[in-house]
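The complex appears here minus one protein chain, its other protein chains still in place.
Labels run A, B and C following the written order; every chain starts at residue 1.
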Amino acid sequence: MVGHAFMGAAHSQAWRVAPRFFDLPARPVMAVLCGRDPDRTRAAAERLGWAESVTDWKSVLDRDDVHVVDICTPGDTHAEIAVAALDAGKHVLCEKPMANSVAEAVAMAEAADRAARRGVRAMVGFSYRRVPALGLARDLVARGRLGRIHHVRAQYLQDWIVDPAAPLSWRLDKEKAGSGALGDIGAHIVDATQFILGDTISEVMGTLVTFVPERPLASAHSGLSGTAATGRTGPVTVDDAALFLARFTGGVLGSFEATRFANGRKNALRIEVNGSAGSLAFDFEDMNVLQFFDGTEDSAVAGFRRIVVTEPAHPYVGAWWPAGHGLGYEHAFTHQAVDFVRAVAEGTDPAPSFADGLQVQRVLAAVEDSAASRTWQQV
Amino acid sequence: MVGHAFMGAAHSQAWRVAPRFFDLPARPVMAVLCGRDPDRTRAAAERLGWAESVTDWKSVLDRDDVHVVDICTPGDTHAEIAVAALDAGKHVLCEKPMANSVAEAVAMAEAADRAARRGVRAMVGFSYRRVPALGLARDLVARGRLGRIHHVRAQYLQDWIVDPAAPLSWRLDKEKAGSGALGDIGAHIVDATQFILGDTISEVMGTLVTFVPERPLASAHSGLSGTAATGRTGPVTVDDAALFLARFTGGVLGSFEATRFANGRKNALRIEVNGSAGSLAFDFEDMNVLQFFDGTEDSAVAGFRRIVVTEPAHPYVGAWWPAGHGLGYEHAFTHQAVDFVRAVAEGTDPAPSFADGLQVQRVLAAVEDSAASRTWQQV
Amino acid sequence: MVGHAFMGAAHSQAWRVAPRFFDLPARPVMAVLCGRDPDRTRAAAERLGWAESVTDWKSVLDRDDVHVVDICTPGDTHAEIAVAALDAGKHVLCEKPMANSVAEAVAMAEAADRAARRGVRAMVGFSYRRVPALGLARDLVARGRLGRIHHVRAQYLQDWIVDPAAPLSWRLDKEKAGSGALGDIGAHIVDATQFILGDTISEVMGTLVTFVPERPLASAHSGLSGTAATGRTGPVTVDDAALFLARFTGGVLGSFEATRFANGRKNALRIEVNGSAGSLAFDFEDMNVLQFFDGTEDSAVAGFRRIVVTEPAHPYVGAWWPAGHGLGYEHAFTHQAVDFVRAVAEGTDPAPSFADGLQVQRVLAAVEDSAASRTWQQV
Partner (left out) sequence: MVGHAFMGAAHSQAWRVAPRFFDLPARPVMAVLCGRDPDRTRAAAERLGWAESVTDWKSVLDRDDVHVVDICTPGDTHAEIAVAALDAGKHVLCEKPMANSVAEAVAMAEAADRAARRGVRAMVGFSYRRVPALGLARDLVARGRLGRIHHVRAQYLQDWIVDPAAPLSWRLDKEKAGSGALGDIGAHIVDATQFILGDTISEVMGTLVTFVPERPLASAHSGLSGTAATGRTGPVTVDDAALFLARFTGGVLGSFEATRFANGRKNALRIEVNGSAGSLAFDFEDMNVLQFFDGTEDSAVAGFRRIVVTEPAHPYVGAWWPAGHGLGYEHAFTHQAVDFVRAVAEGTDPAPSFADGLQVQRVLAAVEDSAASRTWQQV
């Protein structure tokens, strides 16, 4: 695994826990953790449970005991690592957004194609697909329970930089992060809605805003939470919020909003879908619940049902606890690991593929183009 | 109409509005308002829209132009007025609780029986029955959608005297009010649950508590909101909270709580019913909604449905606005007036009858007996 | 009053009830109802409580006993009636949307200006401003409790024509209605958000969609609910849904959606506002509640508060019931009548003025232009 911050911890927990609850065709071994700083990487490996630590990710590509490379680094490094790993015959699980540009994503998708011909697999880490409630949402749409879909509205609302005194971090630096709210959280709702609908966005019209263009520089080595003030400020080079309207290939009308300035909303990934036969609503702040309106029912008893998605009949849930005993954020990563291991072992293509990741990248790029040109853009 | 405070205003609005939205077999005329103080009664009649005002309620019993007596006074006067009015051939609508004692309620039920033989009708004002969501609840139970009922839990939570500095009012005086939370709001949940279940409470085990036994005396003539301090205090002679367990004739197990000390709950009348085939939940703080769980559905899509009870198919609703346009507190009084006028005009017995009111009174008395004896009491 | 359908009933209830709960400087007299069909107008006058009925609205403009003209007709007639009434010296309350075109709205605003110089008042009926929770929302923004505003997102979701078999009605006819969801319900969220923020929309980018372009023709004389099938269909000439992004003069970023195809949402007018110091959320399906997040609080106890807007301290509420006893849809019309009567009696300008109505009309027109040109449009 490359990277050991927030995503590194989530992925480590997934590898650790997956075989304890799911029957896997292969047992993951947490072999080696890669990072830049040797001391910090060694400490992280110890804490997270990796057998070994190294500082040069290239060194693991030759090792026969490494079959999978799990990429949890900032987006600017994804393409280089993923292409090299795939070309070295390693299966790759890559965090989202897949890349910082369409060009990088194209290279990655091509590498994945090459690799697939040799039985080597690649997957992008859009973890929210693996939240059981969203899996159920997709099932209901696929089974026609919503009829013809008219609307989808999706919001990903956070507030962690609403304070203008929050310091610059790599996530606010276009070089490292590619974009701001758009790529970090907007990418999730693009993938999640396309996944649920089984359809793709074909056209967008959007706008990007940076509410706070200058922020305090944190001292060196301090991360997201680093608050050691330096007295100096630096420019925010990414968007604080991204809004766009979208049309899907099948005619669905979409409204999207990703922001880090929705005060009081900590991680509110919300999706609503309206169809001719019914509707769905989801909010990650109540992640074990899917709301479903069955429009074919007698109006006297119709209403949005609060389905507590903890039944054995629900996706992934049977492996865990009895009904009513909810799951948490990191369970989606465990499910992702399960699906990835199964696909690799069974020799099937995992989803979302690098081609899917590339398509999301094209949507994000179209939003940026649209914001610049002030017109609709084809994806 | 006798009385012109909170309930007087609600009843006046009902008489005023009912014929504008509902087809009634007779048009109510708001003839005469009775009160104790001539000036204040005259002003109230003017404001509330009554043609005339008097201070002696007995004077209206001889009048040929008065067909209905609507009693909105404190509970200690209900029996005398109701019995006299019924015996004088006037139809009577009497606010709840019907009386301050079982003995009074027996006399009233007997008067109602006598009157019924002459075609004169009597009804008790348990207005919450007329909230559309609770009408729908009763319908669902009656249609068997819940199967065999196991549990009912009912709470009526308010907080208007949680502040120990809130003054004594007639509602805290056993002579005037009969009891405290028990008769004022506990009576509502007794009636409402019996109405929904179509069953009666046969046995109770309860306790009564007075958290604040002394309160400031308000100056003369000041009402509930009177805060002119006198420096003196007086004893609270009623319960601040009443809790009881109950068994219904049909075997249902009930849990009841009525309190004026639930900080932050302003008028939270909540009822949940659990049956072998489904469940219901209601909270008056969201009065246009009934939650319904259909336990016969596939567990993958089962969940409590938030039925917005504003469809034409719902009780009373068709007379008002399009779907989704909610009703308010006083609409239940309008529905009550409609049902009363229809029963009177059609010569049928309105419900809840005085016999129903007597039965509720017996439940309240059994709770008081149980609290005193610390044992279960038959109703 | 001109018109006696849905809005006519709501306005009649307002005139009837307002003086019973509010101290008004003048008592409204419900003098004469105007409609097209003499029999139906007479019956409506009887039912709604108007003393007289006529079929020629012009006939009332000469009458000395008529001081106010209340316009509840379809939008294509607003301009003619309002201008004539104002020029005849009658105060005018006009339902929204104020007109079917900017040109008409300009003429109306000019007539209102002329009239104002003679002490004659004009107001547009954006009733949702008078919902207490939205009044409280405006107060909190005005008092700075939200700090600098970053985002507003507003949706008005209905579903009454999601069934393709729902018949054509005047609301689906561009000639009568001007536009579809945009003018009918989109206008409400434009006004409501501008009211809450105390700011105006300066630029929009939008799209309009008609999901079902042909619908069954209802037989003549049947209204919205008319279902007498004729076997023929006709074109829907208005939008089923309108989505747009907006920038406010003060820099706020807005997302708007109005649709009649949100299955299961009956009248979900939802508004969220995010500022640097806090946030608000409202949903008309829970109309007595405003959610408020105070971002200045200790994070350990911060959270969206469910304010039950039924306290005496809240706008309009003190005139009604004790805390916790919710209001309904039509109360906003009563509050509107109160504010209008007070403004007329006190000789002040009521809000929203015809100038405000014109500004909303300009926003709607800019959305239509933007949908046609596929670019941002200035208002």
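Operating definition for what follows: a contact is a pair of C-beta atoms (placed from the backbone, for glycine too) under 8 Å apart; a residue touches a chain by one contact, two chains touch by 3 or more.
Quantities reported herein were computed from a predicted structural model and do not represent experimental measurements.
Novice: Quick check: which displayed chains does the absent chain contact?
Specialist: A, B, C
Novice: Which residue from C:Ala154, C:Ile271 or C:Val308 sits in contact with the chain not drawn here?
Specialist: Only one listed residue reaches the unshown chain, and that is C:Val308.
Novice: Among B:Gly49, B:Pro216, B:Gly234 or B:Gly295, single out the residue that touches the unshown chain.
Specialist: B:Gly295
Novice: Over the whole complex, note the residues of chain A touching the chain we left out.
Specialist: 6, 9-10, 12-13, 16-17, 20-21, 47-49, 158, 160, 265-268, 284-288, 308, 310, 321-331
Novice: At which residues does chain B meet the chain that is not included here?
Specialist: These residues of chain B touch the chain that is not shown: 146, 150-151, 153, 155, 157, 159, 162-164, 205-207, 209, 211, 241, 243-245, 253, 255, 257, 259, 261-265, 272, 274-279, 293, 295, 302-304, 374-376.
Novice: List every residue of chain C that touches the chain not included in the displayed model.
Specialist: The list for chain C reads 136, 140, 145, 291-292, 294, 298-308, 311-314, 323.
Quick note on the criterion: only the chains that are shown with their structure count from here on.
Novice: Compare the CA centroid of chain B with every other chain's and tell me the farthest one.
Specialist: Centre of mass proxy via C-alpha means gives A as farthest from chain B.
Novice: What's the distance between the Cα centroids of chain A and chain C, rounded to whole Å?
Specialist: 41
Novice: If a residue has to touch 2 or more other chains to count, which residues of chain B qualify?
Specialist: 308, 323
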